[in-house]
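Here the structure comes first, spelled out in structure tokens, and everything after it is commentary.
A protein chain is absent from this complex, but the other protein chains hold their places.
We call the chains A and B, going by the order they appear; numbering starts again at 1 in every chain.
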Amino acid sequence: MWLLDSTNHQSLITNHISLAAFDFSVFLRPSPESALNNLSYLLVGLGWSLLLALGSWVVAFVVGSVVGVMRTLPGRILPSIGACYVELFRNVPLLVQLFVWFFVVPDITPILGDWFKQQVPPIWQEFIAGTACLGLFTAARIAEQVRSGIGSLGTGQLGAGLALGLRRRQVYLLVLLPVAYRILIPTLTSEFLNLIKNTAVASTIGYLELAQRSASMAETTARVYEAFTAATLLYAALNLLVMFLARALERFTALPGFLGGDK
Amino acid sequence: MISIRNVSKWFGEFQALKKCSAEVHKGEVVVICGPSGSGKSTLIKCVNGLESFQEGEIWVDGISVADRKTDLPKLRSRVGMVFQHFELFPHLSILDNITLAQCRVLGRSKKQAVEKAVQLLELVGLAEQKPKFPAQLSGGQQQRVAIARALAMDPIAMLFDEPTSALDPEMINEVLDVMVELAQSGMTMLVVTHEMGFAKRVANRIIFMDRGEVVEDRPKQTFFENPETNRARQFLSKILTH
Partner (left out) sequence: MAFDWSSIPGSLPILWQGMIVTLQIALVGALVGILLGTLLALLRLSPSRLLSWLSAAYVTVFRSIPLVMVLFWFHLILIPLVVGLLFPGKRLELGFITALTAFSLFEASYYAEIIRAGILSVTKGQFNAGLALGMNRRQVMRLVILPQALRRMIPLLLTQAIILFQDSTLVYVINLDDFFRKAYNVGNTVGTLNEMILFAGAVYLVICTLASGCVRQLHRKLTVPAREIA
């Protein structure tokens, strides 16, 4: 496992302090970790971060919507199951959940676990565990938002749909969710931004995403300052890009005259 | 057509409806009035099963609403309902608001549904508005669209739940005019409203409710000229002097 151990630490500090000037050329030097130069090495890491975020988002969006809808249904059982899901995934630290998915689950899953440990290449093991973890963790947060989004539409829209003879399932799919998602675009955007940031936690299981690669570049090149600055700027750039795309999506789905509020 | 028999409903400890009974025959217009919190809206929502009730029974065209075996969506598709806050679907155009249930519930083709919608929009005087979205229309226009949306299902009866009480005063009449026209065309209607002018013009009977009870149920002349109970008299004097 990479991570920063303290033996290197002191030498890195001395290096860092003696070489105060920012050295751009380090990015063009070949990376000892791969056939690429250091900049490309980081960019590939950004790609893995983004891939993990997108994969997790699919899981989070689907599971979160289902759990969120469950919490708005009549009766006792389904809403309680939804509530338990949210409590469970919100009250265990992300890092612990990740270790559960990466270490524990493959060990206790009969047949499939052995296949996972023996046949799946390490990078994909890390990716799959990361996707399951971040996806289901983020789902709990999305569920709360979907629930409050549907709640904010009030019972009137549900009643109107039912009164027309639509089945409950149809009312959710044709009316409540399409409107709720539109209202939720800004909050879902910030959830996605959180998700991107959380992908850095996958560095702890050795997933070579951006943060992990910046740490390893810092270690191999002894240019800590450059490596971390580059990674930080790449995260910020990705942030900006996502916000820009979300604004575009918001404009694209906006309803004439409708401000996302009440009547 | 609609038969409400001894219906009682509790919200926890609070009894919202106390043994309410009422009949609406085919072609009749029945107005329910009463002070706020008297259970009118709850009662009318029981008729198409939007609210459940614990005791009594309601029959619509020979089908029991409370019967677990009843296909409620099917029953509701045959009874139109208009809400206080319109409840148009904000993400659909006016046209799509009216065609959605026709296609998804009645299985009509898009072409049939659009034809029907256009015809009804002309009836309520809003044919030009069909590509717009609900939020672009005034309250009165939205409510007329909501009436058209309900009529598009070719209902056997219409329920109105305070259709004008969320409207600005200058928009009330455009909605009432449509409702009067509908009444005169022979539609069976159950209407919760404070609009006594409307009641005087087209209602056959008036039901007066107070504190969850049906206090009076009488032909409109006798109700207005000679209310039986003190409660009704007080209510009328309050509402008519305004």
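One rule holds in what follows: contacts are C-beta pairs under 8 Å (C-beta built on N, C-alpha and C of every residue); 3 or more make two chains touch, one makes a residue touch a chain.
Values in this document were obtained by computation on a predicted structure and should not be read as measured data.
Engineer: Going by the stated contact criterion, tell me the shown chains that border the hidden chain.
Structural biologist: Within the full complex, the chain not displayed touches A.
Engineer: Touching the absent chain in the whole complex: find that residue among A:Leu36, A:Val62 or A:Val92.
Structural biologist: A:Val92
Engineer: In the full complex, which of A:Ser56, A:Gln170 or A:Ser214 touches the chain missing from this view?
Structural biologist: A:Ser214
Engineer: Across the whole complex, list the residues on chain A that are touched by the chain not included here.
Structural biologist: 3-6, 9-10, 12-13, 16-17, 87-88, 90-97, 99-100, 103-104, 107-108, 193, 196-201, 203-204, 211, 214-215, 218, 224-225, 228, 231-232, 235-236, 239
The rule is short, and it goes like this: only the chains that are shown with their structure count from here on.
Engineer: Given the complex with chain A, which residues does chain B contribute to the contact?
Structural biologist: Within the complex, chain B contacts chain A at residues 45, 48, 50, 72-81, 83, 85-91, 100-101, 104-106, 132-136, 149-150, 153, 166.
Engineer: Under the touch definition given earlier, write down the residues of chain A that touch chain B in their complex.
Structural biologist: Within the complex, chain A contacts chain B at residues 156-157, 159-167, 170, 174-175, 178-179, 182, 255-259, 263.
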